[in-house]
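A single protein chain has been omitted; all remaining protein chains appear in their positions.
Showing subunit A:
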């Protein structure tokens, strides 16, 4: 699930009722250019509240109920519902009164990165036992790069440089370059990719250590590569 939430900025604007709002709001200033104006921020907030309300009350909630419970005027509510149904974030049910969240909303809820299975954690334990430095497993196939198994002995500390080297290595790995090395402040990170059967990058093994304590790149790579190979079938 790495689909972008919105196909385009226009799609996002439509969700927030901006594209049509300009024409509907009599006397509203020109909405052609970027940026929120006038009553538009409030319209965006209201649209999101309507979605939240439908999500909370379940399928079948009616326009009248939404209007009454959110304290919005009926005209505003129906207009918001209209915009959201046009784009299929909301779906009108067969009784024509009730609404439910549309399938399109699925793009807003990417599934969380799962905890790696036991077999994968065992491989990580072995790797950590034989190599000095924090060894972390990062999923690279989601909407964000997420650390799914952090080294318990050398956690990612909030020191200057740590975030930069991890980000840098992950970016390199996603682009398909490996072994990836990144240096910032006094920190170094070295990474290897975990790929699926088609060669698509699914995760990265990242070793983070202070520059002066990092073993040689060749040694690290010799350790990481076989572990990454073993992890492939467990994570992809």
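Just so it is clear, a residue touches a chain if its C-beta (ideal position, glycine included) is under 8 Å from a C-beta of that chain, and two chains touch if they have at least 3 such contacts; residues count from 1.
Just so we're on the same page, contacts and distances are computed from a predicted model.
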| item | value |
| --- | --- |
| Undisplayed chain, where the name is taken from the UniProt record, one of "Imidazole glycerol phosphate synthase subunit HisH", "Electron transfer flavoprotein subunit alpha/FixB family protein", "ABC transporter ATP-binding protein" or "APC family permease" | "APC family permease" |
| Hidden partner chain, touching residue among A:96, A:144 or A:198 | A:96 |
| Residue in contact with the excluded chain [from A:69, A:88 or A:219] | A:88 |
| Residue ranges of subunit A at the interface with the undisplayed chain | 55-64, 74-75, 78, 82, 85-88, 91-98, 100-106 |
